[in-house]
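Every protein chain except one is present and positioned as in the full complex.
And then chain A:
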Amino acid sequence: MRLLTHNILSSNIKGVTNGFPLGIEVEKVVEKQVEINHDFLRNIFPKIDWKAFSDASKIMGYVELPEESPEPSVLDSDLDFLRKFHHALLELHLEEGALVCPQTGRKFPVNKGIPNMLLHEDEV
């Protein structure tokens, strides 16, 4: 699971009013390189909840991202920032661990990089 995906995921358990962001329990993180796409980074940047993204990247072991959400102009000029943004967003994978509902504490397992977000009968 990449941090891009973590930024879109939200707990949809019945009765949960704020299921984002999910907590992360790390057992295994893997880095896999992928080609950078500047158009995509510029498109996705405004959608990203920066605090959740920055916090999550630290949990995954990457500390290079700025705490504060940078000005959008950095996307045009700052290649170093783009590289770090790209790396944290798309090249860090949670292979084994869990995502945690912030309201109920319920854990969604992540195995072989795949989160299982299916709810139990009593959660829908």
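What we mean here is this: a contact is a pair of C-beta atoms (placed from the backbone, for glycine too) under 8 Å apart; a residue touches a chain by one contact, two chains touch by 3 or more; residues count from 1.
In this section, contacts and distances are computed from a predicted model.
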item	value
Protein name as given in UniProt for the chain not displayed, "DNA-directed RNA polymerase III subunit RPC3", "Alkylated DNA repair protein alkB homolog 8-like", "Septin-type G domain-containing protein" or "Tetratricopeptide repeat protein 29"	"Alkylated DNA repair protein alkB homolog 8-like"
Selected from A:Ile44, A:Ile59, A:Val74 or A:Val100 as touching the chain missing from the view	A:Ile44
Missing-chain contacts mapped onto chain A	1-2, 4-5, 8-12, 14, 20, 37, 39-44, 47, 112-122, 124
